[in-house]
Every structure is written in structure tokens, then in C-alpha cells.
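Starting off with a structure, shown below.
One protein chain is absent from this view; the other protein chains keep their places.
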Amino acid sequence: MTPRVREILSWYGADNPGTLTNLARLMNHGRIGGSGKLVILPVDQGFEHGPARSFAKNPGGYDPRYHIELALESGCNAYAAPLGFIEAVARDYAGEIPLILKVNNSDTLYNPKAPISALTSNIDDALRLGCTGIGFTIYPGSTDRKQMYEEIAHASDEAKRAGLAVVVWSYPRGEQLSKAGETAIDVIAYGAQIACQLGAHIVKVKPPSSHIEQEAARKVYESEKIKVDTMTDRIKHVVDSCFAGRRIVIFSGGETKSTNELIDEVKQMAQGGGFGSIMGRNAFQRPKKEAIELLHRVQDAFAQAGH
Amino acid sequence: MTPRVREILSWYGADNPGTLTNLARLMNHGRIGGSGKLVILPVDQGFEHGPARSFAKNPGGYDPRYHIELALESGCNAYAAPLGFIEAVARDYAGEIPLILKVNNSDTLYNPKAPISALTSNIDDALRLGCTGIGFTIYPGSTDRKQMYEEIAHASDEAKRAGLAVVVWSYPRGEQLSKAGETAIDVIAYGAQIACQLGAHIVKVKPPSSHIEQEAARKVYESEKIKVDTMTDRIKHVVDSCFAGRRIVIFSGGETKSTNELIDEVKQMAQGGGFGSIMGRNAFQRPKKEAIELLHRVQDAFAQAGH
Amino acid sequence: MTPRVREILSWYGADNPGTLTNLARLMNHGRIGGSGKLVILPVDQGFEHGPARSFAKNPGGYDPRYHIELALESGCNAYAAPLGFIEAVARDYAGEIPLILKVNNSDTLYNPKAPISALTSNIDDALRLGCTGIGFTIYPGSTDRKQMYEEIAHASDEAKRAGLAVVVWSYPRGEQLSKAGETAIDVIAYGAQIACQLGAHIVKVKPPSSHIEQEAARKVYESEKIKVDTMTDRIKHVVDSCFAGRRIVIFSGGETKSTNELIDEVKQMAQGGGFGSIMGRNAFQRPKKEAIELLHRVQDAFAQAGH
Amino acid sequence: MTPRVREILSWYGADNPGTLTNLARLMNHGRIGGSGKLVILPVDQGFEHGPARSFAKNPGGYDPRYHIELALESGCNAYAAPLGFIEAVARDYAGEIPLILKVNNSDTLYNPKAPISALTSNIDDALRLGCTGIGFTIYPGSTDRKQMYEEIAHASDEAKRAGLAVVVWSYPRGEQLSKAGETAIDVIAYGAQIACQLGAHIVKVKPPSSHIEQEAARKVYESEKIKVDTMTDRIKHVVDSCFAGRRIVIFSGGETKSTNELIDEVKQMAQGGGFGSIMGRNAFQRPKKEAIELLHRVQDAFAQAGH
Partner (left out) sequence: MTPRVREILSWYGADNPGTLTNLARLMNHGRIGGSGKLVILPVDQGFEHGPARSFAKNPGGYDPRYHIELALESGCNAYAAPLGFIEAVARDYAGEIPLILKVNNSDTLYNPKAPISALTSNIDDALRLGCTGIGFTIYPGSTDRKQMYEEIAHASDEAKRAGLAVVVWSYPRGEQLSKAGETAIDVIAYGAQIACQLGAHIVKVKPPSSHIEQEAARKVYESEKIKVDTMTDRIKHVVDSCFAGRRIVIFSGGETKSTNELIDEVKQMAQGGGFGSIMGRNAFQRPKKEAIELLHRVQDAFAQAGH
């Protein structure tokens, strides 16, 4: 156990030893194990965008074994996916890599005004499949936020009693937010804070832009001179918003982009104090060799940034 | 136990021996038992379309005994029906053929904008009636998809713990899908993927057309040159979308049609890697002798296709 | 136990001996006990239409004792009523006549677009009050049909485990049905089929008219030449629609009418294979002596029709 | 135990000895104990109308002790109030007077189209606070009647199993009723019948007017010549509508009015066979001495009317 992992675990004083053990497993697995940084491979796009849009570009990905092998071969800290994909590999790869069961999911055959995911699996599923934690998406800003917050509160309560880690994907979206507002720095920081207040161990947000969405927030960003010009500044502000850095916050890769753009962005995130990346399409839609190289560069960027 | 059945069972590593036993029962029963292919007789049309539209053409079918006898005499792998029809035959035909209890149903005395079936029976019913599995219809694309996915997640969770097989009828339908879109190749493949991700053991979809419904999907079908011109191509793509063929996917017969058209279509499905057929009206609305001949030809088409 | 009652019980092979015992009690009680026919006195009009509209014409009926005594004195097979009326007589008349607890009810102080009854009592009430079964109203065609089917599925499941009989009043009604359609032959037959598929032991429908409501049904009624001209024809078709006569289906008396009209209608129902009548207002709104005479004539019509 | 109380208890043959004991306690307490009549002091106006509107006129009433002392000193049969008011006195006045916990309540900071009260306490609260029964308001005619009837069915079921008495306040109100219709004789009688059919032991309604609201009812009131001209006539009809007088029905005082008007009305109610009064604002908004005098006159009016 490295001093840094031990330090991070000390922030979670309300959790039982079971949950601390699983948080430690997540932090200690893979190429950058022990650094306190995390690079996770998530594959829920088959559910979220459909199979062709997700896997046709690199058709090996139709097979659920492809992704867990990519996560293993690239030395990621964990692999996250919905029930079907996890059930398809849990026995054959038992104990090889920490698994995160994505317990709620959305699809895009219907696009609602009030986004909310469906609860497609549960804590008992996570336990019988040997997972280290659950993943849960919330959409702060949605008309249905009350229901969502109560669903994660319930799932999180059960998960914590069962000694699992709770990872919350926080994606602000809804009627009173503009499209640009979904990644505005004030909104992303607020979404991260909400996830922390809901009791998440690990929060996942999108990389924030310098846009400020809410007028009440803008006044404060200006009067208090909160820096939001560079990605590094913004990541620092998001990390602050996660209990002054005492909750793990990681960032998605977003839309597919070139390797160099991606690595540039990742380095800024690492410099800002980000705890890592969760990178799906940017990884599994490339040929496996390229994907592994990319994931290694991402891991290195975070591991080398220190804290 | 044939090597093929053993191979198929190996894909379901997360399931308990009870469920594997029932999956084996389904695959080992009937004329093509052991081939890894399935031809199932489903009779829920009395509920879905009413008694006259379903049974008047071949009035023997008003009697629930008719259908299970047809399934038995034609050597089908299983018989699927709603609670009333199963209760009416379960004792007298106990142990003669695997039964699938259709646990949700819709009728057409009211046609809603947001399709969703009612939960008309449950896992305890399936167990007390000696069923091997449950059948469940989802309508991806419906406004009520969250509720439906949670209902199947709950029923599936209970069924798996009770050692039952879970068969999901996946029929995309809803406000944002056109009529043609309901059987579009991208939509059918997506609906099949969703059912797999929800943890279905066996997925049932309609035969897909070459129409592509969603713009975001069309770009990928074109750029990645996914073949969708022939039924064989399309079935292959749907099989790929079911975890690269590692989940059983079977196809409905659709509207009543001539025997030759039907057999042509079935052969293409078999050639594309489809695991079988689920054929209701095309079977029970013909005189029994003709129905048995038809079902034999369908069974043979699948059994002879190999894998 | 007569051979006919034994034969009817043989149709319910999925039920436990407790439920068979209660079905036998219903069929064996009263003047036509053992014939396999049923005449039941139902009194839920106080709830459904209000006390004055129900009881002012024959004011003895304000008293809950009046109705159970009418049922006893006229030799009916059973007495059906909501919680309040049953609670008011259950101890004093314990064991004198089979009771059916009507577990859901509607009133007419508010007339909704989407009809659905309220669950006003439950299976435990039926047991503590010594009832032989529960009565439940569904409105196929209502926007709220999903909720209703799930409520009856749940109540029926509990009732069957507790050894009670399940009687379903099936009254199609809703936004997409015309007023005439509510008693159209296709709709009544469909409503009866739905009740059977939901697992009802006994189905109660209104006498069907020769009107055909749904276009998709009309084609079949015409092409298959289903006879619907006489009440006898129509009753036969409804009986067919109840699992080819292997579920008990009985008919209501409808609006108050003259004795001769009523007896004429009843005779046609009996000739068509109907299993009996459930007659409320036509009975309890007449002077008791007349009511008893009427009920005897109804009972005789069914008992003499044979099967 | 007086013969009259014993007679009344005999009407509740479905209830357990616990509930009979509590009904007897209600009937045997206070100045007119044993007469079979009931005068109850209810104080839920703080919740329903706010503290100033309820208590400013007689400011002693801000203190929860005031009301239970008024009930005691005036010799009422029972005191009814919401959770907060009962919790505030239950220990200090334990065993001194029967308490009725009002388990649902509404406030008037929002006036909805579809009236329905909130469940603010439960049967366990009633038991831990030593209450003899629960009070429950229904609004027949409300769009939300199904939910309300199911809430009272559930609460009543629990209460009866726990040996408590069930008092239902039945206030018809809703979109399809006019303001005058809320106290129309046909509507009040119907509301009383519904409460009885729902299994209430004691029903509380408003004094009915001679207005007839529903056309279908008017025909019957006219053809059957139901008398509704005097309050005595109307009360008699409401008593008839409560199972021909075999359920206890009591009447509210309504809006504050002069003592003489009030006593006149009460005497007519008593003469019509009403079982008593439930009188809040008319009592606690007067100086205590006057209130006690008034309550004594009300009690005397009922006790002297006989039955």
C-alpha cells in the first residue's frame, strides 16, 4: 500500500473496511496502480448508442471479451459495463481486473426532454458477479432529478453496506440548461459537488469549457476572480469543488478525437489535479494496438503529474 | 449433451446451474433437439388481438389444449403462452414439453402512444406451473422504456435466482420511430443489443428490413460498409449485435404469408446464423397437418444450416 | 359431487385443492346446486350508483341483511358485495351461503375518462370474513388497463394461494371504444378472453349485441362467417372465447326490464351455453316475493338447458 | 354496559373484541356515556386553516392542552386531532379521555382542483399514543378518489387488526360537483354510503341541504317521494343510507353560528336519528365557559332524543 493510496483512503472515514478494500483494489490495479490515479475503460455505448455506432469501426468490439481483454492488456485500473457485458465475461475473467457494474442505462431510440436512466441491474448483481463497485449516471438539471437522486441514494446506501465502491457519472442536462451549459465550468463544478454531496466515492464528469451558464454563478466567478481560462485552471476548480480535492474526480474523453489533441487535454487535466480518465470510444474504436498505446500515454500523463 | 449445446451453455458463465439446466432443456427438446437451434410455438394472440382474429380461422385453437398438442406433435422445442393458457394445460401435459410463461401482455382494445405491456403473471407462477423460463416483451423507443427496462430487470433477476431462462421479445416502437423504422436494420440490431445488455438469455426480434432509421446510425452503416441488402446479411448483423453471436437470437414469422415465402425467409435467416424461429399465427391458423409440415420444414432449415 | 361439477373442476388443473373446494362450494350451493350452472346475487350498487338510486324503490334494501336473506331464500349459489355490506352480515350468516367479496369498486360522484376501480378490500379480508372467493372488475379498453391488469394479477395470485376462487367482471370501456362498442360482440368476446388469460376462474360479462366494433375484427367475423345474429349465437361465441367453454362464463341482467323480456334473454343465454346469471337490480329492486319468483325462473332456465 | 351500547356493538359482527372494546370506550365516556350517542371535539383547524384563523379569537387555543381540557371538562365522548396536537398531550392526559388520531390532513396554502389529504401519521402512532381510533378524511368526487379509497382501505385494515375504531370524515367535493352539490342531500347520503361500504365504524358528514345534485338521483328522489324538506327528514335519509341505521353516523356543526341556530339544528338532527355531533370551531372559538354550556346542550339534545 503506497502512502498516497493510504492518504486517499483516509478521506473516506465514513466507509466500512469492505468499501475501503474495494477502493484500494481500484487504485492498486494496473500499470499506474499505487499512484492514486485511475484510468478506467467503460463500455456502455452498445446500450447508449447502439451496436453499429459503437462497434462497427473496430468489429472485434461486438464481442464482450474484446473489451475486458483491452482493459487487461492496456493495464487499466478497472473495466465498467452494463449487466449483459459483465455477465458475459465475469466467470471467465474472474479476479483478473476490478469490475464496475453500470447499474443504470439509457438508450437513444427515444430522446426524452427529461433525461433519466433506467435501473437495469442492482447491488446483488454486482456482488454475484464479483464487482468492486457500481456505476450510476445522474443528470442534474433534469426535471426528474428528484427521482434520480433518490435512486442513487438508495443504490449507494445498499452498495456501501455491501462494501462496494460507488462511482457517479454526473452529466448536467435539462430544460433550463443550454447545450453549451452542459459543459460550462459552473455547471460541471456544480454537478461534481452534487455527486460528492450524494456520497459518491468517485465522480466522473466531462471536461469543462470556460463558458459560464448561470447568471447567479457568473457574478461570483467574476467578483471572486475564479480562473477558468485554461483547462488546467478549470480542472483545478472542479477538484476544489469536490470537497477541496478530498473526493476522487475523473474526466471523460468526450467525442472521438486525434491522439495528440487527446493527450494534450489529458496532460492539462493531470496538471490541474485531476485523478484520472475514463475513456471509452477513444480507446475501443481504434485498433487494439493503437488503443493500448493511447491508454499507456494517458496513464503516464496522470502518473507523472504527481499530486 | 451435444458439443454444440455444451458450447452455447459456456457463453452463459454468469448463470447458475438451474438456469443452465433449463436452457439445456429448451435446446434438447423436440425434433431438432441438440442442434443448438430452437423453434418455439408462441400463442399470445388471444390476448394481443382477441379470440376471433386469432382462432376463428382454425377454430380448434379456441381450446388451449390445441396449441400445446400442436407444439408436441410438431416437435417444437417449447410452447410459450400467457398465464390463462398455461394454467389450462400445465397439469395435464406436465413434463411433456418445455413451457415459457409470457409474463407480460398487451391487448388492442386501447392503442396507446407509449406502448408498454402489463405484468400479468410472475416468477412464482412460472415455478408452480413447471415452466422452464419466462417470456417478456419490451418496446425500446417507447416513452415508458424506463419502466419497462426496470420491470424486466426485476423479473429477470428473480427468474435467474430461481434457475429459469429469460426470453426477451424486443419490439422497438414509439413516438420517435417511424412505422418502417420499427423493423429497420439499425433499430432491430439496437433492440437486440439492448435485450442482451439487459441480461436476456434468448432474444426474439422481427426480421429486419434494409431500411435505416436513425441518421446517426446511417453514417456508420455507410462509412463502415455494413451489408444490409439481403436478409442473410441483415440476420448476420443482428447476430453480431447479440454479443458477436454469443447470445441466442431467434426471429418471428411476422404476418401470415404463403408457405414458400415463409420457408424462403427462414432459410435466409438460418444462413445468416439465426438460432431459430418463434412462429405463432403462421402455424396455428393453418389446419394442424399443414402446420406440422410447415414447422418441420422450418426446423429442418435451421438444423441443416449448421453454425 | 355430480359428474358435471367434477368435469368442470377438471378444467382447473393448475389450482390447488383449496380453490377447487371453493369452486365446488359455489357450484353445489342453492336450488340448482350440482347442475354446473350458477345464479349469483350481487349488490354493489350502493357503492356504484348511491343508496337512493339503489334501494329507495324497495327500501328494505337499505339494510344489508335484506340482500343476503334474499340470496338465501331464493336459493342463489352465492352473494357478492363490497366490504361494508359483507362485514355487516358475515358473522350472523356465517356458513349459510357462499360469499364473494368484491375487492374493487367505483362510484359515480366523479366519472373519469379512464375508468379504473379502487381496491377497497383485500384477500385477508376475504379470508377473515369466510368468503369463498373474490370479485374484481376490469375495464379493458381503459387508458389505465396496465394498472388494472396488474392489480388483478396481484390479487388473483394471492387469492389462488389462499385457496379462493377468482371472479372477474370484465367490462370493456374506454376512449377508443364507442358506447355501442362496449357491448359489441367482438369486444365482449375479447374482454372475456382477456379475463380468462388473466387467470380468472369465473368470468362475468354483459350480454353482447350484434354490433361489431373493431374493423380488424369485422373482417374476420365476415370472412369466417361467425354467427352473431341471435343472442344464442352470440353467447355461444363468447363461451367459445372462454377457452372453448373450459372456463365458467356468466352474464349480467343489465338495465331493469320486464320479467318476460328478462326471462326470454336468459333462456337464449342458457341455450347458447352460458353458465349462469349474475342479477342485481333486476332482483333486489322488486318486492321480495317477486324477486324470488324471478330468480327461480332464471335458475330453472339454466338448470334445464343442460350442457 | 347499557342495552343500547350492547345493541350497537352487535352491528359490528365482523370486528375483533379489541375494536369492540374501543367502540364501547367511545360510547361509554363522558356526560352522555351509555346513551349510544356521541359528541366529539375535533381540533384539526390549526392544520386545515392555520393558527391565527383557528385560535386568535380565543387565544388559549394556541396551547394544545386547552382543547383536551375543554373536551374533558365539557364531558365529550372523545377528542380528535392531528399528530402534533395528540403528541403534545398524550402522556400528561393518558387514560383520561378517548383519543382519535386524525391520520390524514390538508392545509390551505395550496388549494388543489383534486382534493386529497396527506397521510401525516399512522396506526403505529395511534397505538403508541394510546388512541382508541383513527380519523380519516375522504373526498368522494375528487379525481384522486381511487388513491384516497385505497389509503383508507389500507389504514382501516391495519387499524382493525390492531383493535382500533375507524372514523371516516366523508366530504364529497370535486370537479363534477357544484359548490351547492357538496352538501346536497343525494351527495351527502352517497358519501355516507361510500364510507360505510369502505368499512368505517363511524361516519361523519356535513348537515345536508335539500338541494339534489345529480340528475340520475333526482329522478329517484321524485319518483320514490323521498322526503328531504326538513333537516329531520334529511338526517333520517342519511341514517337510512348508513345501512338502515346499523352504522353510527354523526354530523359536523359547520360554519360558526349563533348558539340558538346551532341548537335548533342539532335538535333536528337528533330527531332524525343522528348519532351525535362532532363540533370544533363552534366550541373552541368561544370562551371556555360558553363552550362547555353549548356542548352540554348539544349532548342533552342527543341523549334526550332516544332512538
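Side notes on the structure shown:
For clarity, chains are labelled A, B, C and D in written order, and residue numbers in each chain start from 1.
In this text, a contact is a pair of C-beta atoms (placed from the backbone, for glycine too) under 8 Å apart; a residue touches a chain by one contact, two chains touch by 3 or more.
Computed from a predicted structure; not experimentally measured.
Considering the whole complex, the hidden chain is in touch with A, D.
Within the complete assembly, A:Y190 is the residue of A:Y190, A:F275 or A:F302 that touches the hidden chain.
Contact with the undisplayed chain is limited, among A:L198, A:I235, A:M269 or A:L295, to A:L198. Mapped onto chain A, the footprint of the missing chain covers residues 11-15, 140-143, 145-150, 153, 157, 172, 174-177, 186-187, 189-194, 196-200, 214, 216-217, 220-221, 224, 226, 237, 240-241, 243-244, 246-247.
Although one chain is not displayed, its contacts with chain D can still be listed: residues 46-47, 49-53, 56-57, 59, 62-64, 82-92, 105, 107-112, 116-122, 124-125, 128-129.
Criterion: only the chains that are shown with their structure count from here on.
Taking only C-alpha atoms, you rotate chain A by 145 degrees to land it on chain C; that is to the nearest 5.
Remark: chain A and chain B have CA centroids separated by 36 Å (rounded to whole angstrom).
Computed from the mean C-alpha positions, the centre of chain B lies at a distance of 58 Å from the centre of chain D.
Residues of chain A found to touch two or more other chains are absent. If each chain is drawn as a node and touching chains are joined, the picture is a simple open line.
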